[in-house]
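Let me begin by handing over the structure; questions about it come next.
Removed: one protein chain of the complex. Kept in place: all other protein chains.
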Amino acid sequence: MSLIATLSRLEAVRTGRAQPAATVRHRHLSERPLVLVPLITAGEAGAPLGALVGTDRDAPRLLVVPQPRDRDLRFTFLAELADLVLPYVDAYGDVVEAAERSETDPETGKRVKVEVDLCANAPQLIVPSRTGIDFVRLLGRAMRFRRTAEQDPEAPHPAPPRVPLLGRWLTHFGERARVPGSSLLLALTDLLARHWATGQSSVEDQHLGALLAWIDPPEGESGDAAARRAELARDGDGQLLCPPAGPATDPAFDNKLLAPAIERYDRARAALAAAEDGLEADDRFGDLTAAEREIRALVESRTRPTWDAVWRGLDLLRELPEGAHATDRWTRDRWSFTGHRDRIIAGEPPQPRRDDAVTAANKLATREREQARLDAQEALDDPLVMAGRRLAGEAFAGEVTEVVMAYSEGKRPSPRPLVTVRTDDRPHLGERTKVYRSLGGKPQAAEFVGYDGPEGGDHGNLVVLRIVDKMGRGKEPEEGSVPQKGDPVCFTLFEHDQRGGAKLPDPEETPWTHGGPPGEPDAVPLPEQPDPPTEEDTL
Amino acid sequence: MTAPVSSAFSPGAAATRATDAILRDTLHGTHRGVVVDSPPGAGKSTLVVRAALELASAGRPLMIIAQTNAQVDDLVLRLAEKDDELPVGRLHSSDTDPYDKALDDLPNVRKSTKAADLAGLDVVISTAAKWAHVKGVEPWRHAIVDEAYQMRSDALLAVAGLFERALFVGDPGQLDPFAIVGSEQWAGLSYDPSASAVTTLLAHNRELPQHRLPVSWRLPASAAPLVSGAFYPYTPFRSGTDHGDRQLAFAVPSDGSGPDRVIDEAAEAGWGLLELPARHTPRTDPEAVRAVAQVVRRLLDRGGAATSERSEEPVPLTADRIAVGTAHRDQAASVRSALAALGVTDVVVDTANRLQGREYDVTVVLHPLSGRPDATAFHLETGRLCVLASRHRHACIVVCRAGVSELLDDHPSTEPVQLGVTVKFPDGWEANHAVLATLGEHRVAWRPSD
């Protein structure tokens, strides 16, 4: 953790309130996000108990599985979830704008620009915490290989239509969430912790209630006290006042409230099944409905506080202005969304269980590139982030004290002005180190020439740089392309933009060192088969 | 190189046998790959150069893949040293200063940013990153992959289509490659892109012959058993020289100070620990940094001379034969300024990452855990300590605050475990304990104000 972040946490301790960890919002927030607050059954990560879902903070839809061990009830839950989520997702697939993309022409092998559709906006899923993201992935994995009755009339337990499709979308959201800086699927705790430093540890920041308590404590209460209450306070019945944000529930809730309610439900169902005539059945049906209603009420009582907390967190985040580059990254999310939409339309099979060698390497390369991009963009957008980079010697800010015109050697000399910057920062500059500043949103490069005077003097360092590009084609630099004496400037030692890496072979060309192409004896089998159903599946 | 024989086991003969077997498999074997593990200073570069020359002279053009531009340039220079008429191509990037200017003086070396310009040359050398951009060429029949343990699996994936068969050479004990983002989702897969190239290669090709160079020509007899035992527990090696074959002597006698006493201990025993009083400090602990600088200053001032199998006469211990190793860049920067304040400007001071593959007579190391309140995975990484403890031909002096042993004992060990991932040995925690135990036998406790 950087010393600036450490100081922010300590200031939070001192003041009893979270301190800013960012001065702008570094993630795009949709006007209309879909919030999902799921619950699962303890000990069975794959058995959903229920969820609150929706885009309207005042009218969430409650889904409940009154007996999580019952396959039919789970299928009903998944089908209902698909009916809520897919129309939301699909709506964004229908509105497109024209965009350009570079593609390799299969005939000439040259890179050419082609016009393609780009979805004008994209869906955004918000879950309360990081474990919620894991759960989205788990749901995706469980659902995407399911066969519907239409696909496979022989399937022993056919999935309701649209369930496999939702599985593919949730898988896509879950994979996209691993890309640094992406916003298609976000965990609110991560989002809040990125923007505020609390007076507790990052482990404790995983508790949504405690995190919000530090950021926005009730009038007259310190964040510390409010957070402790959110974590630990229980009612007379031994139940937490602020239930965990899930998907796991509190054992006291399971043992005291949920287990007896499920037992009543099971009894009522058994009684109904054993009913001997219509009248008796009517009666017993009433009991079953009541038992079910009770479980629904229990699930709602544990999810609604989290639901409200998520929206409150979103309100707090919306008060921060969006960082300039967050929009640029959201455009990448739109490309990602559009790409998956196109794969589904093209009838491609669901994502495999595990990536092949080439896909894995491509994903890793993309994520490393996006991480570097995110680090650079956040620093450029936010002086507080840049302060951390300056402290680490990866950037420096100061004032221009002198500009001397100079030119490159050669037949057509180009401007190579020498700029001296006075800074109190201590950048890690070495011989000919490249540095960059933002000039009209584009990076301008310079080379470190040397120090004027001693390094680390009392009046700061005098850093001499040679500007090497973005000055136009003429002999004299274009207006405004060279900083002037007295200008405040900030140079970074890191690049502002990321070059694409080398293209990897196609999966069919996987070399012998990596097991050869898929389909070879040593490689991943294709296509993926559905999970064989067994007597006691959980999802 | 003269290989002193002191016992029934002749290191020279053992090394020759190993090299012969490697070359036999490389030139005449039927397998697509040959893997060679090389402990520190075991003659890896010599092997690479020799294999390249033998392949070339057998009329088999080859490509060489190294990991950094410095490694590539070094290999080009070494090849030219052995055969200044061998046609060598240096494929390089289009950045500024893409290669060592010394290459411009070699008439046999052609340089280009395009592989096509270098077609037909006996040997073409570049970095893995540059090779990855080469497309649409006829594959080479042979390749040599240098520092293969420091190469990531995805980097090998990008270049493996360029050759039919390859010799993979590297040191499994040095720093592992890493990714700047999480890669847990591929843990346990044979082709995990963040794993080392050799791990993936062997997972898919278990039948490949694996060799190992059994003798370190760099490490002295005092260091080989510790480095071998602590960092290569299942692939032991020994030193090429015996106790007494190398000597380090100083013309100026000790002034009785801590630095002088630890210098004498290290000259005698090969190891020296200058232990400062226990204290929690920032990374750039001024006292420890000053102590490192003082040791270097005294090494230079006391007229050191190194006697070894390399020459008849003792060789003066000059600044270029000494290096300082640290864990972090800011520590290296602090040591540099402390040295400058003592008038020393030409001693190499660098982090473990940058010292990989380099060799000196004496090294002075700021212990990665010195003064820390706790250990971290970074500081416990076996490769880091291994690099720092295996750069020297004569002696290694470690500067450290007391209390590291307790620090290790108090280190929580609750590491997650990924199914299917081969456990890496040795464990950094155990290796650190082993190194500390040896250093403890050569300890000079010093309170700098004394």
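So that you can tell them apart, the chains are marked A and B in the order they are listed, and the count of residues begins at 1 in each.
FYI, a contact is a pair of C-beta atoms (placed from the backbone, for glycine too) under 8 Å apart; a residue touches a chain by one contact, two chains touch by 3 or more.
Here is the rule we use: contacts and distances are computed from a predicted model.
**Q** Can you work out the missing subunit's protein name as recorded in UniProt? Choose among "Extracellular solute-binding protein", "Secreted protein", "Chitooligosaccharide deacetylase" or "Sugar ABC transporter permease".
**A** Choosing among "Extracellular solute-binding protein", "Secreted protein", "Chitooligosaccharide deacetylase" or "Sugar ABC transporter permease", the correct UniProt name is "Secreted protein".
**Q** Of B:81, B:184 or B:441, which one is in contact with the hidden chain?
**A** For the chain that is not drawn, the touching residue is B:184.
**Q** Check the options B:298, B:372, B:391 or B:442 and report the residue that touches the missing chain.
**A** Going through B:298, B:372, B:391 or B:442 one by one, B:372 is the residue touching the chain not shown.
**Q** Quick one: which of A:219, A:276 or A:535 touches the chain that's been left out?
**A** Of all options in A:219, A:276 or A:535, contact with the hidden chain holds for A:535.
**Q** In the complete complex, the non-displayed chain touches which residues of chain B?
**A** Missing-chain contacts on chain B: residues 184, 187-188, 279-286, 334, 371-374, 376, 409-420, 422-423, 425, 427, 429-430.
**Q** In the whole complex, what residues of chain A lie against the chain that is missing from view?
**A** Here the touching residues of chain A are 1-4, 6-11, 13-14, 20, 23-24, 41-46, 138, 141-142, 199-204, 224, 232, 249-252, 254-255, 258-259, 321, 353-354, 382-384, 386-388, 390-391, 531, 534-539.
As a convention for this text, only the chains that are shown with their structure count from here on.
**Q** Chain A to chain B: how many Å between their CA centres?
**A** For chain A versus chain B, the centre distance works out to 39 Å.
**Q** Taking the complex as given, what residues does chain A use to touch chain B?
**A** 178, 180, 354-358, 360-361, 363-365, 367-368, 371-372, 393, 428, 432, 456, 501-505, 509-516, 522
**Q** For the complex, give me every residue of chain B touching chain A.
**A** Interface residues on the chain B side: 32-33, 96-97, 129, 132-133, 135, 153-154, 156-158, 160-161, 179-183, 185-186, 189-194, 197, 200-201, 204-205, 329-330, 333, 337.
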